[in-house]
Each structure stands twice: as structure tokens, then as C-alpha cells.
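Excluded from the complex is one protein chain; the other protein chains are retained at their positions.
And then chain A:
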């Protein structure tokens, strides 16, 4: 009994370090500090189980690219719904559809290629473009956008990604 009480805190100590490594906190935090949206960056990565086993910045960057892809896909679905709901916004919504489509078929594949094959600057370009596409989508509404928050999120995620990959150059 006494032995258990004595040993318990040391067991906790031994258990503590693997717990923090499971969360991969130092890598996530260090990486996110290099971006202008630290809080968002940490939140996104922590909620993605893959970040627990990411071994380096490249792995983190690939997770972020996948998040761009997922969010852009979500944007496309949302835009389809909005087209029904706001027929008057059909034109800018169609433009937005093209923009998010360009992110998915252009920027994301280029970023993945660049990161996996070893020339990351092309991933910086792609991520920056993804931010630009989200911005351009927003501008198409001339101030009356029904998807401002969504566009901002997509923009910020892309900027985070570009910042992260920039550190690899």
C-alpha cells in the first residue's frame, strides 16, 4: 500500500512524457508559431489525429494541405445548397464554385506533389493561390456575401499552410 503511494507519482512521471509526445505538442506549437494564425493552426492540427504521429514539418504541411482540400470540398457542397437558397447570387456563387474547384484540382495536387517529391516552393505557391481564390470568391459578392466566414476560414488555413511550407525552404 505504502509502496503504491510512493511509486504512483513516478508512474505518472513515466506516463506523462509519452502522453505529451502522443499529442506531438512541441512540433505543432513550434510549427504554428511560424504562422500568423497560431490559435487556428493549433486547433486544426490538434483535432486531426494524424498530427499525433507527424514526424516533421513536411508531415504537418501535408496534413494542412489535406485540410485545405477538405474545407474546399465542404465549401463546394455549401455553395451548391446556397445556389438554391439565393438564386439572385447565382453568378458570384458559380464563380466561387470555379474557384474552389481550382483549389481542389490545381492547388492541392501541386502542393502534395511539391511536398512529397521534394521541391516545396511549389507548395508555397499553391497554398498562396488557394488563399487568393478564397479571397476572389468573397470579392465577387461586392460586400453581400453569404459565405464570408467560410471564405475567411479557407483563406486563413491556406495562409497557415504557406507559412509552414516557407519554413522548409
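Rule of thumb we're sticking to: a residue touches a chain if its C-beta (ideal position, glycine included) is under 8 Å from a C-beta of that chain, and two chains touch if they have at least 3 such contacts; residues count from 1.
Methods note: contacts and distances are computed from a predicted model.
Asks: Could you tell me which of "INO80 complex subunit C", "Acid beta-fructofuranosidase 4 vacuolar", "Exosome complex component rrp46" or "Large ribosomal subunit protein mL40" is the UniProt name of the chain missing from the displayed complex?
Replies: "Acid beta-fructofuranosidase 4 vacuolar"
Asks: Using the touch definition from the top, which of A:59, A:76 or A:102 touches the missing chain?
Replies: Residue touching the absent chain, from the options given: A:102.
Asks: Hey, which of A:47, A:84 or A:142 is the one touching the hidden chain?
Replies: A:142
Asks: Can you list where chain A touches the absent chain?
Replies: So the residues of chain A touching the unseen chain are 2, 5-6, 8-10, 12-13, 16, 19-20, 25, 29, 32-33, 35-40, 42, 91-92, 95, 98-99, 101-103, 105-107, 109-110, 113-114, 116-119, 121-122, 124-126, 128-133, 135-143, 152, 155-156, 159, 162-163, 166, 169.
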